[in-house]
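Would you mind keeping the following structure in view while I ask a few things?
With one protein chain held back, the other chains of the complex are shown just where they sit.
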Amino acid sequence: MALVKLIEYADASPEVRSVYDDIMKTRAVDWINNFWKALANDPRELARIWQNVKQVMAPGALDPLVKEMVYVAVSATNGCEYCTFSHTAAARNKGMTDAMLMELMAVVGLANETNRLANGLRVDVDKQFKP
Amino acid sequence: MALVKLIEYADASPEVRSVYDDIMKTRAVDWINNFWKALANDPRELARIWQNVKQVMAPGALDPLVKEMVYVAVSATNGCEYCTFSHTAAARNKGMTDAMLMELMAVVGLANETNRLANGLRVDVDKQFKP
Amino acid sequence: MALVKLIEYADASPEVRSVYDDIMKTRAVDWINNFWKALANDPRELARIWQNVKQVMAPGALDPLVKEMVYVAVSATNGCEYCTFSHTAAARNKGMTDAMLMELMAVVGLANETNRLANGLRVDVDKQFKP
Amino acid sequence: MALVKLIEYADASPEVRSVYDDIMKTRAVDWINNFWKALANDPRELARIWQNVKQVMAPGALDPLVKEMVYVAVSATNGCEYCTFSHTAAARNKGMTDAMLMELMAVVGLANETNRLANGLRVDVDKQFKP
Amino acid sequence: MALVKLIEYADASPEVRSVYDDIMKTRAVDWINNFWKALANDPRELARIWQNVKQVMAPGALDPLVKEMVYVAVSATNGCEYCTFSHTAAARNKGMTDAMLMELMAVVGLANETNRLANGLRVDVDKQFKP
Partner (left out) sequence: MALVKLIEYADASPEVRSVYDDIMKTRAVDWINNFWKALANDPRELARIWQNVKQVMAPGALDPLVKEMVYVAVSATNGCEYCTFSHTAAARNKGMTDAMLMELMAVVGLANETNRLANGLRVDVDKQFKP
């Protein structure tokens, strides 16, 4: 149960529906997931976040599957259940196999481990790593 | 100044030197960075972490550059200065351009943002995302 | 199911009941929430945390509603489900509207995003920001 | 030393200068801080983040000083040095006194403490807190 | 529902069964918990993590109960539900009482609080604390 009501398409204002329509068209799906229905309580916020997702996750210097896997890596690191489920599903739609997911998690786990070893022992950055 | 002394190659035991040699050979470099010199205070821990890094970061279902970028993404999320510098340097050695780094950071930033929107509004996971 | 049993008022020692009574009186409610029932397994810890909450959340240089919203912001950032629900409820009791909650979450999300951009690109603090 | 070069106004493209100009005009300052100079390595990213900051931090259901203090609270929770310095400076410009800062930190500290007590004891959310 | 299927002993390959057998023998239990069943989707990853846990959590300079309590402290700090439940159970098996758990949580909570006070006020490290 979310902290705000979920705005269904049938109950949405034209401003919200316009964003919902763009989400469904861009992603070639016929439903709206709960994240957007929650944000729709503030139509400007809904539009802002969607514009950001649309721009940042588009193909560019990195391919979309790599971007989705980075999203999963960050979500797993932060312990966000919703984002881990939703972006793992998105990454699978873009071609991520179970073998790739397991290997991604191995990197995420290792990075979280060595981050704490470096921070816990307060290791100084080598000058060779400075750009 | 690290919390433990840094073990230089010249002062290292044969056990530690053996790991140092493998690091330099595997990475085709002629120096050891501070992270390993700190871990060398416990030679078994040095060997353990190096074996993990060697196994996890090897080519597999994901290519090594993608893995380095995931490492950078996690390190930036956790605010680990040492790991951010060292793995950005490693990623650049494997071909990451400034354009790729900027785009990587955009995804990392966005994921950190939407992780908190989903967690803060306590949005329930849609059944369509469940495997 | 919590990791420790929840101490109900009926089963509580006089020491615990005294804290429970003060919580209900201070907050003008007639029930004790699970957080305190869990802490009551250690009566000194229960008393310590309650004294801290009572002192810190009292009116002062900041008004109580602002304090509750800061509490929600931290809880959302840390992904604490219990605290997000309980302090959002408290903030609403003090006057937070849905519009305020949505705007609060927008700031929380943005701060989490730019925190990682600054940390990930390792931007040096400008001298103008130093006090 | 940042991981990317800082783009000074004198060296910036017209696209970047346009954003810089808007930042200085909106904030009524005559200099650009390092955060934006780092983002300027990707002009679209610079424009995207600036648009977000401008929209989210504008007056709305919450007043700008409250928003800046929430930003400080999140930055302190995440340990972001850059953002803690820059947003504390911004909050002071908007009227935050030392007494307010100390009280803000007290709330941030307490919330971080009780977040872990609730998460560590795995306390279930009371039904009364569910909306 | 996990993001990958759980590999039951009956369906496991000889390679996976060999690790399962070692886990049960080492821990003197007759069942495998879900964490390992999820990792078993990548038998090399299962073997890697188990070897790490077996080596790190063995008696050494610190006793095993202290190690389990440190594990609980980290898991509570990160908000990991699975690890908090599993390592609290393990610590109890090694002798942790409710009084010890409550006191452990008090330290975890306090450390999380003062971490943010120090980071939020950007307090410089005293030279006396430098090794």
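Things to note:
For clarity, chains are labelled A, B, C, D and E in written order, and residue numbers in each chain start from 1.
The definition used in the following text is that a contact is a pair of C-beta atoms (placed from the backbone, for glycine too) under 8 Å apart; a residue touches a chain by one contact, two chains touch by 3 or more.
If you're wondering where the values come from, they're calculated on a predicted model, not measured in any experiment.
Taking every chain of the complex into account, the chain not shown here touches A, B, C, D, E.
Considering the full assembly, D:79 is the residue among D:43, D:60 or D:79 that touches the omitted chain. For the chain left out of this panel, the touching residue among A:7, A:23, A:90 or A:110 is A:110. Only one of D:38, D:70 or D:101 touches the chain withheld from this view, namely D:101. Residue-level contact of chain C with the missing chain is found at 1-4, 44, 48, 52, 55-56, 130-131.
Although one chain is not displayed, chain D still touches it through residues 79, 84-85, 88, 98-99, 101-103, 105-106, 109. On the side of chain E, the interface with the absent chain consists of residues 1-4, 31, 33-35, 38-39, 49, 52-53, 56-57, 60-62, 66-67, 69-71, 73-75, 77-78, 80-83, 85-89, 97, 99-100, 102-104, 106-108, 110-115, 117-126, 128-131, using the contact rule stated above.
Here, only the chains that are shown with their structure count from here on.
Each chain gets a centre from the mean of its Cα atoms; the one farthest from the centre of chain D is E. Chain D has its Cα centroid 21 Å from the Cα centroid of chain C. Across the assembly, chain D contributes 1-4, 39, 48-49, 52, 56, 75, 77-81, 85, 108, 110, 112-115, 117, 119-122, 130-131 as residues in contact with two or more other chains.
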